[in-house]
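Note that one protein chain of the assembly has been removed; the remaining protein chains are unaltered in position.
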Amino acid sequence: MEQTKLDEIISANGNNRKSIIPVLQEIQATYNYLPKEELQYISEKMDIPLIELFSIASFYSSFSLTPRGKHLVQVCLGTACHVRGAHRVLDESKKRLQIEPDETTDDQQFTLKTVNCLGACALGPIVVIDNDYHGNTRAQKVNAILAQYKSVNNNGNDTTE
Amino acid sequence: MPKLTADDLIKIRKKARDTINLRKGTDRAKITVHMGTCGIASGANDIMEAVLQEIETRNIKDIIVTSSGCAGFCSKEPMATVDLPGKPPVKYVELTKEKIIKIFSEHILDGKIVDKFALAIGSERIY
Partner (left out) sequence: MKHYRAHLLICTGTGCVSNGSFKIKEALEKEITKQGLADEIHVDTKGCNGFCERGPIVIVQPEGVYYQRLKVEDIPHLVKEHFIEGRPVEKLIFVPPKEKQSVPNISDIEFFKHQRLITLKNRGRINPEKIDEYIAFDGYDALSKALTQLTPTDILSEIKTSGLRGRGGGGFPTGTKWELCHNQKKTPKYIICNADEGDPGAFMDRSILESDPHSVLEGMIIGAYAIGASEGYIYVRDEYPLAVKRINLAIQQAEEYGLLGDDILGSGFNFKIKVIRGAGAFVCGEETALISSIEGRVGEPRQRPPFPIQRGLWKKPTTINNVETWANVPNIVSRGGEWFASLGTENSKGTKIFSLVGKITNTGLVEVPMGIPLGDIIFNIGGGIPGNKKFKAVQTGGPSGGCLPMELLNLPVDYQRLAEAGSIMGSGGMVVMDEDTCMVDVAKYFLTFLLDESCGKCFTCRKGIQRMLELVTDITEGRGTLKKLELLEELAQVVKDTTQCGLGQTAANPVLSTLRYFRNEYLEHIVDKHCSAGVCRQLFISPCQNACPADTNAAAYIAYISAGRFEDAMLELLNTNPFPSVCGRVCDHPCQLKCRRNQIDDSVAIRSLKRFVGDYFLQSGKFPKMRVPDTKLQHKIGIIGSGPAGLGAAYFLARLGYQTTVFEEHNVAGGMLAEAIPESRLPNSILAQEIKAIEDMGVEIKLNSKIGVDISFKDLMNNGYDAFFVAVGMYGDRSLGVEGEDLLGVFQGVDFLRDVNLGKPQYIANQRVAIIGGGNTAVDAARTCVRMGAKEVTIIYRRTQEEMPAFLEEIEDSLEEGIKLITLAAPVQIIGDNGKVTGIQCIRMDLDIFGKDGRRKPVPKKGSEFIIDADVIIPAIGEFADIEQLFEGLEVETWDNGTIKVNEAGQTSIPNVFAGGDVSTGPATVIKAIGAGQKVAESIDQFLFGKNNKTYPWRIHKPADVEFDMDAEPVEFSRQKPNRIPLEKRIKSFDEVEQVFSKEIAIKEAKRCLRCEMEVELLKEK
């Protein structure tokens, strides 16, 4: 990111301690993660030790220190989803993507995350991919849902398997 | 906009209430699509789109299309409420595009409640 953009983010939120989280949220939204260089710049500019930025970035689950994939797959593990079999949906997602939660597929297409309740419990188990809610998901449906997001690469091959 | 006074509030209230209750006399129906997170997740956007499409293709000007938040009955989403002047509201549930189009032509345009998609007539109780 250009430094001017970072400066803009800082000045829009205010160059003070209480703005750290909003600033980091904006960087996360832009990059899909918090790149090291950007954090270093912020640290200097806002006069907050890098170690503290790291501590905040690792404490809150909406930040990521590694790049996330093109699609974010969030499997809700709220209680309502859990009692309706969300763990089996998660197992199936892991199997189909061949990654564990908080990991990204090698081709950078999918990042898998679990989330503690999205507040749409009536539709549980829920999988949210990017901004799409897939309600009443069953393990048996996972493959078909993921398929909607799989892009086709230049060779015409499916890139995720 | 100038700051409101207590009297301004009352004026706004009166005017807005007449519009909402279809008492202005210019609107012949109101359709409210319930669009909280649950509703949207179950497909309320498609319902809204279908309604707007109907309005556009039929070139209708006197029907209010509006949205509101969650209607509370999540397992029946997507939901919509149809109001006709002087008639109790009718709640429709578990909507699909096809259902709302039917409701549009039969209930909104023709005044006949589509029984098989309707959940209830009337409004919720407020203490």
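Going by the order they are written in, the chains are A and B; count residues from 1 in each one.
Assume a residue touches a chain if its C-beta (ideal position, glycine included) is under 8 Å from a C-beta of that chain, and two chains touch if they have at least 3 such contacts.
None of the values given here were measured: they were computed from a predicted structure.
Mapped onto chain A, the interface with the missing chain covers residues 16-22, 24-25, 55-56, 59-63, 77-85, 115-122, 124, 131, 138-140, 143-144.
Looking at chain B, the residues touching the absent chain are 1-6, 9, 12-13, 15-17, 19-21, 32, 34, 36-37, 40, 66-76, 79, 81, 86-91, 113, 115, 118-127.
Keep this in mind: only the chains that are shown with their structure count from here on.
Of all residues in chain A, only 118-123, 126, 133, 135 touch chain B in the complex they form.
Taken together, the chain B residues at the contact with chain A in this complex read 37-38, 40-42, 74-75, 77.
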